[in-house]
Each structure stands twice: as C-alpha cells, then as structure tokens.
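Complex shown without one protein chain; remaining protein chains in place.
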Amino acid sequence: MQLKHLIHWRSTLVLLALIVLILMPLGASGYVLGVLTVAFYLAVYAMSWDLLFGYAGEVNFGPTFLVGLGAYGAGLSNSVFSIPVWPSVAIGTFLALVGGLVLAGPALRLRGPYFGLVTLVAVILLEKMIGLFSSYTGGEIGLTIMDVLTISNVGNFYYALGFMVIAAIALRTVARSSIGLILEASGQDPVATEALGFNVTKYKLFAFALSALFSGMAGALMVFYLGSASPGTVVTVFVTIQIIIATIVGGRRTILGPILGAIFLIVAGEVLRPLGQLSNAVVALIALLLLLFAPNGFAGLFARSGGRA
Amino acid sequence: MSILEVSGLSKRFGGLQAVNDVSFSVDRGQVLGLIGPNGSGKSTTLSLLMGVVRPDRGKIQMEGVDIAGWRTHRIAKQGMAMVFQHSRPLARQTVLENIKLALLPDTLFQLFPPHTLDRRAHEIAERVGLAKVVNEHPGELPFADLRRLEIAKALAQDPAVLLLDEPFAGLAPSETREFAELVRLFREEDRAVILVDHNVKEVAGLVDNIVAMHAGKRIAMGSPEEVTRDPHVREVYFGSSLESASGVHAAGDRRAQSGSDRPLLEVELRSVRYGLAEALRNVRLQVNDGECVSVVGINGAGKSTLFKSILDFLPYEGVVRWQGQAVTGNGPGAVASSGIALCPETRELFRYMSVRENLELGGHRLDNQEREAQLERVFDLFPVLRQRQAQAADTLSGGEQQQLTIGRALMQKPRLLILDEPTLGLAPLIIENISEALERLQRETGLAILLGEQNLTFALRHSERVYLLETGNLRWQGKAENFVAEVGEDVL
Amino acid sequence: MFQQQQDRHFRRTLSITALALTGSLAFATTSQSAQAAEPIPVGVIGPSAHIDGRAIFQAAEMAVDEINAAGGIDGRKIELHKYDDQFQATNAVRAYQRAVQQDHVVAMTGVFLSEVGLAMQPWSGRLKTPLIISGAASTKIDQNTHAHYDRFKYTFHTFTNSTFIAKVACDFAHDVLVGQLGYKTAAIFSENAAWTKPVDAEYEKCLPKAGLKVVDKIGFEPNTTDFRPIFNKVQDTKPQVLMTAIAHVGAKAIVQWHQQQVPALMAGANGQGGSSAFWKATNGATDGVIVGTTGAAGAPVTDKTPKFYEDYKKRFGEEPAYDAYTEYDTIYTLKAAIEKAHSTDGAKLVEALEKVKLTGVSGPISFYGPKDAFTHDVVYTPGVTTGVYFQWQDGKQVAIWPPKLAQGKVKLPSFVKAAQ
Partner (left out) sequence: MLHQLVEILADGFVIGAIFALGAAGFTMIFGVSGVLNLAHGSIMVIAALVAWFCAEHTPLGIYGGALVGIAASVASTYLLYGLVIRPLNHSKRIADNERPVFVLTATLLVAIILQGVLDYAFGSSPITTPTLIDGVWRVAGVTIPYSQILIGVIAWLVLGALWYFVTRTRPGKAMLAASMSTTGLALVGYDIRKVQRQVWGLYGLLAGIAGVLLASFTGASSDIAISLTVNAFIIVVLGGLGNVAGSLGAAYIIGFLGTLTAYLISPAIREVPGLLALVLILYIRPQGLFGRH
C-alpha cells in the first residue's frame, strides 16, 4: 500500500505539476524563471527541515547551519582551492553531512526549547566563524564565486527544478516509508518507540544526515547559481525564518506543503515588491493569518477536514 | 530455569529510594502480578526491566543473559515488550498503520515493508478486538480501544516477556473482563506476563503469583491468597483493618453536634468529556454543612475530574450549586472565592516562593490581622510549616508539600475543603499527621470536607458518607459504616 | 474503505496541484505585461530603511526629475524604477533580474552594501546590463572587474573605492591634523568589514608618511553595541586622533565616544556621518566629529555642488549623505553614456561609459580602463577628486579641507586634548 501511494502520488502530482513547470520556460520571462529558481532551492531547505521538524519532532532553529556549511564548503572549495563545480558541490554536501551529525549529538540529549537553543547557537557560531576567518570567507560581504552551473536562465531553472524533484521524491519516499513512520513515532514518544525495539538514535542520525544532505547540497548548488555566498544569503536567522514560514504556511509533515510554501513566500515577496520594505511584513502577516485561521497550511486547506483530532 | 530472574534490583532518584533490593522471577506461561499502592515503586520496576531507566544495582537475567543497563531497544529485541500506561499512538496514522509500526524491522535498509506485514497486522488487530476499527485514527477511538492498540503493538513484537502497566485502569467492568481474557491468552501462548496493578482483588483470579511492593521494597510474594492474607500487605492497604477503620465513627458524632442538614454543595453532572472520551456521567453528589464526605475509587475512576469540574476548571453538562446558588461557568477563581478550597493531586504550589508566601497568597482576601491569626492556626496545625516558613516550596519533602497545600487551602478560610488524594505517596507518619489535622479541623471549626481517596482506611476513618466512583459512574453511595458490609473488599 | 481513502487522497493531491499550477500561471502571465515604450527605464536599488539607502533613492529621483524637466535624453524621458533590497543579497539579485527582464531597465544604479554589490556583480554580466554602483566602497568590486573583465565589464563604480578613500584621508591628515593641529599619533578605528580592509592597509602605509604614528589598530564587528571596552583600550595607547573607517557602525560608536569623553579627535571615512539624519540619530553627540565625504554643506567641490546641496536640502529637508552626491552623478553619467552611444544596448553602454568624461557634483568623472588595477572605478586624481572633509559644529557641517573649499577651522570638542 505504501508503494501504491508513491506511484499514485507520482502519477498525479509529478505528471501534472511537473509538465507545467517543465513547459514554463516556453512562456515565462527570465525573471519569472529566476524567481522560481530561488523558490525551488528554498523549497528544498524547507522540505529537509520538515523531515526533521515535522516527522522527527526536532525543534531545529538552525537549518541554515546545514545550508551554510554546504554553501560555504562548496564556495570555498571553488574560489579558494579552485576545485571545479561538481566536486565542490560534493565537498559542500559532505561538510553539511558532517554538520548534520554534529547537530544530532545534542538532539539526542536535549528536548524541545533546549535543543532549539543549541541549534540557534550553532548558527550564531557559524556566523562568527565566517567573520573570524574573513580573509578566506570574505566576512560579511561574502565570497564571489566565478564558476557557475550555467548562466542560462532556463538551464538554472531546470537544475533547480530537477534537484527539487529529486529531493522531494527522496524525502517524501523516506517520510512515507517505514523509516518515516518510525521517525514520527520517535518524535512523539521516544521511550515507547525504543520499547518497540527501534534504535531511536540510529533513526535520528539518519534523519539529520538526510536533512543535512539535501539542505547542504541545495546550499551548494544555490551558491553556483547566485555567483556569491554570504552570511546574509545562506546563514543568518532571516533565512531560517523564511524556511520556517515556508514550511508552516505550506503545511507541515507533507513534504509537498513546503514546496507550496516556498513558492508562495518568494512569489508573494516579488508581487508585493512595490510595497518596498513593508513587503516582508505583509508576507509575514498573511502567514500569521493563515496560522490563526488555517493552522494546517495550504496543504491542510485542501485536505478534507476530519480524520484528525 | 525461569525466563526472567530479577535479583537485588535498586534505583534511587535523588533522595528517594524508588526501588530497593527487589527480587523475583517469572516463568513462561506464568502471570506475575506486581501490586502496591501508588508510589510503591512498581512502575519504576517495570521501567527498570524495560531499560527505560537504568538500574543502580541488581541483575535482570533473561534466559540467562544479564540485560540490566542495556538500552531499551536491545532489551526489546531480546524478547521483552511493554504496554505503557500512558503512551501516545501516532495520531495521523490509522490503527492498522500503528500496529504495522510495531511489526517493522529495525533497519534503515528496508523502505517498504513486505506485504505479509499487512496480514500480520490484521491478524493481531483481530486478536485484540480491533478488527472493526483498523482504518480509524486513534483520536476517534474510545479509551478501551486505545488500550487494545497498545497491547496489539506489544503483541506485534511476539515477546517472550510482556510487561503490562496497569492494563485495567479506567476500564469498565465488562472491558476489564475482556482484557483479562487477553492476558490469559498470552499465558496459553507460553509468554511470561508481568502485570502491575493497584489492588489484589482485580488481578487475583488472573495471576499465578503476586509480588507486593511498598515504599520501593518487596513486602510479600506468593499466591494471590497468600498475599491477600499477609498481615503486612493488609496493613499497608488497610492501615490496621477495614473493620476497625469503619468502626471509628467519631465522624457521625461530630455531625450530630453540628446538627446540620443544610446542603452546602450540590453536584449534578450529566457528562464531563475530554475530547471524545467521557470521563464522568450522571454523577450526583451532595455535601452538607460541617460534614465529611469521601469519594473513593481507583486511579482513573474520575475523582480528579469531578473536583476539577466542581471548581469550574473543566466545561461540563449539568450544574453545580453552592449554598443553593448555581456556580457553573463562574470560572475557578470565583468558585474558589465563594468558599470552596481544593487541594489538587498535583498540589500546584508556587514552587519558587517561600512557605510563608504560599500561605499568605492563600489568605490574600483576608485583612492583615485576620490573615496573621489564620496563619497561626495553620502553623499550629502543621508545626513543620512554621519551621520551614522561609524555605522555597519546592525544597520541601513530599509530605511537607502536602501539608503546605492543605495549609494554603485553609488560609482561604473555606467552608468546604476538597482534598484530592492527600495521602498519595506519603509515609505513614505523615498520613497520621494529616489525619489528625483533619480531625482537629472538623472538631474545632465545623469545616465541611470532601475527600477523594483510594486509600480506603483513610477515607473511611474521616467520612460519614461515601461515594464510590468507578470508571466515571457512581457505583455506590451510603453511610461509611455500611461500606464494608455492602461493598466490602470488592473494591480492593 | 481503501477505495474511499485513495479517493480522498487523490482529490487532495489534485487540488494541491491545481493550486500550484494556477498560482504559477497567474504569476507568469501577470509578469508578461508592461513593455516599456517611449521612456528609458532606469533602476535604482538600495535599502530604503537606511539613511544612506534613502539618500540614494532621493538623489536618483532628483536627477531624473531634473533631466526629464530639461527634455530627457534625446527627447526620451527617464522612468525611474526603485528596488528595495532590504539589505539582502538574494533579494537584490531577484530585484536585478526583475529590473532587467521585466521592467527592461537599461542600467541598474545605487547599491549601498558591498555584500549586495558583490552578489549583483556576476549578474551584471549574465543580464548584460550595466550595474553602476554609487554607494558601496569595496575595492573587491573593482578588483573582480579587473580580474574577470569579460564577465564583469558591465560593472562600474562611481564611488571612489576604499583604497582611495584612505589616500584622501591621509592627505587630509597631513594638512590638517599634523599641519594645523600638530598631532603626532593616531589609532586606526575601523569596523571589520570588507570595504575597510583596503582602508586599514592604506592607512598603515600612508598615515606615517603624513606624519601620524599609528599607535593602535582597533577593529570591531559592524554590529558592536557597546564600545566602552574599545574606548577603554584606546586610552591605554593614548592616540590623539582616531582615524575612522566606519559605515555600518552608526550612532553607537559616536554617542559612546561623546558620552565617555574619549580624549581623542575622531576623523576620517564615516559612511553615515554626512547626513543630518545622523546628527539627529546621535542627538548631537556627533558634534566635533570630522567626516570625510563626497561633498558637504555647499562646499564647492565642483561648481555644481552648491546648487545640488541647496536643492536637495530644500526638497528632502535633510543634508545629502555621501552617496547622494555619487548617485546623482551616476544618473548624469548614464545620461552622458546613452547620448554618446545613441543606444541603450548594454554592451554599447559599457563602451560609452568607458569613454565618458564629465564633471559631477562629487568631482570629475571618468572610469579606469580594463588594464588599470581598479577597472571601472571612478578615476582618482590627487588634489582634485578629494571630496571634502567637514566638521560637525553645532549641528552644521563646516568644510575644513581641502583648503580651497574650507569654510572654517577645526574646533576641538571640550574633552579632546590639543597637542602640546
């Protein structure tokens, strides 16, 4: 039945949405593609975060710790050590993976707000490190990265789209698989889950590793799209906030929801651009109203009510 | 050789020796009852067996392997399973998926389970009586089905040793019988079962052996008959003995003195719900001026729910009248101000504040002089509070905290004092203190008392009338002296 | 039962998909409209919540209005598109894409944060649309353009880069601090930001030449909130002057310098110090601070400067910050280039910009070529493109250097010691 679900999901969502998205470059301007490209990367951050937060129940305030490690790992490899693009992406991803395992350590000991605090600290420390080693990292203005995936708008759009689709399939598969079930159980009641014979530590490490893998890789790829990496684009709390809003607004524990949330967030930001600095506030206000009146997000709006307590 | 042999098991939490040198063993096809009053250490013992808590000392040998200190999931794989008293099933998954969870292998390398799992899950659901609701979500299930689900999950692991933590708590009699049938089935399947419960009576017909615990120690072991007869056990449960307890009828005399039949509190609850579960139905209860009434019943019978409803902490269908006036919907603050003081089971002290500050807050509506006078009375009643008056509440021992809770309630100068499980987990000496204090209060002030207790000795000793609550229903009411004759040891 | 569940699931996925589709389609179609016809669209970007960001927008507006009032460029009006980057580089990149691909601007101007400028720089090549940076100082921008000319040639820089900022400061120090006040020691007081590194390096080289011994180097994070520890340390080495290189750090440093009565004069590059809003933000604590900027209080840096200053002050009710001068010049530079190229094509504009020569309100403007180390930065001519140093005296900016622009002399704050 799980497998059926998966095929079913592929056949409807992927076929319909994907076809339109694939055809999009035919009709849309480079600007629209550019906006969606960024939205796709944000969607991967949010999906990866959803795996940890929604399924494994980890209050992770530091998704950008992982994103930042991936981005800077890749960026530094390329700009300082002149390593080509794809090996650099691999290095960044690996660095994020290590970071994910480091973050999993406290997660196994601490719960709730305490763990959240540690992740917050991790982000702040990473930011400080970038500042301290500014001769390599460029400090607050960041790195300029010469290599690119491609300079074509369409090409970048397809890279991001393809990567997002792969990430979505992988994360959704895991989330809907046995592992997802066990993760969700250990998020809800770790003791009872252990008593069922599951090594909760193992699953948490796996969840952190997977989340780190995708968010790190997304960070690395985005760096080669943007042509630069700076704390403001991949590390600061503001990026974390975007990730959290995208997930909550889209609908937690759906993996698909965060995609909708991320697209909403970026697109709404662009549509509201004429409002200038108030645009962020308005987006946040919409999100807040959603939270108050439709707590399950976009995905929840379309799920039939009932069936849930 | 026994499948499980426990020897010298000990665990200390801070200043509390929760489990003290406990030994027992259980064979395949045997049911062992672990009984004792609340706080006696039986749940901790189960946690130690399952590896949820690491033992300080002692051996837990399972088929010859010492598993003491192992991590829970390894113990589970060794063949032990546990049904937790409070556990949270996956709310967004169906009952079937919840059962399938328990059937999954502990591996990262199998994303989707084989189809045989589905059949297994259906079989297990069938066996525990969940066949009709396999596609429902846990949130929609009645309480008994949730317990069934927990048992199903444990069963799914095909355990050699099954630990059941109070499996009958909160169940209706017919459901209790069904569950007992399930336990018998486990025995027939050659599993060893360890079952924790409060009283002997409920499990007597089910278990082969009983280990009775008190204050972390094993106080008796043997067949149900042996343990029931054991004087030590009887004393723990009944104080001296039931007969003598209900014989102490100073209470009746007292009421004669105050001579009042005026109803102070009248409760008519049609229904109280927590979400979908109905916790109380059709409970009518009355407390007269100066009278002491107790509501007895085991854990989960609905005593706390009743008291919370009276104080308007919970929404309910029905009406509560105080001195003839309906107070329903007034809010807890207003109800409390009208002269009802509740000492909740959770105590709800202001933990970082001093004893004196806690008491003063209780008497915040009194003027200074009156408050000082009342403070003196409370200190008289509980001298230890006078000594400890500058200490923060959460540095007190359990008994002192209980006295403080009562003291704070008394500072309100209530006309009715409601005590929810005032003796829970307390040493006999402290219980005696509290007992004396209550007697004094009644004698000197004519305070009406509504007592919620599972400690029958204590309840019968103080009350004139008794209500027996069972799974949310009022099962019996009457004079305390008739309790033993009419209900007797049935409830124990 | 299963069927029903699958149905429900199907319906749900379908509706989510529908939402995603309609959302993106609506977005795609709305963004197709608005093709610019007659006017020439020009972009300006900056953080509108910041003193210097606001200055960029206001100066651009003023220049555009003037040009349009005078008949536009070859008869075509300029249509100004404003973009708020909200200090975020990704935001700025998206805005740049929108500007070029949606609003069809012929060039993007402005940029306050170096971080934002460096993030936008690669995109100038990809979008093939000139990016003329008027606010960010980082020397890195020019070095990048030099190193990767083919890709980055679309980037220009109308604000003198950090290295030159330091050179000017040293010239000022030589004339005023050493020459007039007789000071002998200085401490470098700079925020740890990318734009200040070349400043620090240059300060260390040229201050001793100017006659000031560098007795201390004080660096601090741009988001430092408490400067007391820093001023405390300063007093150990007893410098007579604090040579500043600050822009992000605003009111806090100045206010605490004033409150703590640090006995050292504060002078040098100071990004926010040129605006009267800064006087207000510090409640006048900035009194006595010497600020190096592009123009000040009507000091005739060029013959155009006083009029610009007066007009700006009249129109917006505040003094122009440093980047108001450069952004104003940027719009005129762009105008000159378009007129020269007879085209708004990006590549042709680059060629024209490389040849442009005009006098702005911040000084004469022409750009270094591909072979120069600071490619496409505005050409620095000692003694000419010096900007101006002024001192805040009772709420007024009094120009004190260069001599030909000086309106007054330095007045030491009461707590600052004069040289013996």
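Chains: A, B and C, in written order; residue numbering restarts at 1 for each.
As a working rule, a contact is a pair of C-beta atoms (placed from the backbone, for glycine too) under 8 Å apart; a residue touches a chain by one contact, two chains touch by 3 or more.
In this text the structure is predicted, and so the values were computed from the model without any measurement.
Of the chains displayed, those contacted by the omitted chain across the entire assembly are A, B, C.
One of C:Ala147, C:Ala251 or C:Ala347 touches the chain omitted from the figure, and that residue is C:Ala251. Touching residues on subunit B toward the chain that is not drawn are 88, 91, 311, 313, 331-334, 336-337, 341-342, 344, 346-353, 357, 360-362, 364-365, 394, 408-409, 411-412. Think of the hidden chain as still there; on subunit A it touches residues 59, 106, 109-114, 117-118, 120-121, 124-125, 128, 131-132, 237, 241, 244-245, 248, 276-282, 284-285, 287-288, 291-292, 294-296, 308-309. Interface residues of subunit C with the unshown chain, by the touch rule above, are 47, 49-51, 54, 86-87, 192, 219-221, 223-230, 232-233, 235, 250-252, 255-256, 259-262, 272, 277-278, 280-285, 415.
Simple rule for what comes next: only the chains that are shown with their structure count from here on.
Of all chains present, the one whose mean CA position sits nearest the global mean of protein CA atoms is A. Note: centroid distance subunit B to subunit C, computed from Cα atoms, is 71 Å.
Averaged C-alpha coordinates put the centre of subunit A at 34 Å from the centre of subunit C. Multi-chain contact residues, meaning those touching two or more other chains, occur in subunit C at positions 2.
The part of subunit B that touches subunit A in the complex is made up of residues 50-52, 71-73, 76-77, 81-82, 84, 87-88, 90-93, 97, 100-102, 104-106, 108, 110-113, 118, 137-140, 153, 157, 275-276. Subunit C makes touch with subunit A in their complex at residues 2, 6, 8-17, 19-21, 23-25, 27-28, 30-32, 47-49, 82-84, 86-91, 93-95, 97-98, 100-102, 113-115, 118-119, 121-123, 125-126, 138, 140, 144, 148, 151, 192-195, 221-222.
Within the complex formed with subunit B, the residues of subunit A that make contact are 1-3, 173-174, 177-179, 181-182, 184-185, 188-189, 191-192, 194-200, 202-203, 206, 253, 307-309.
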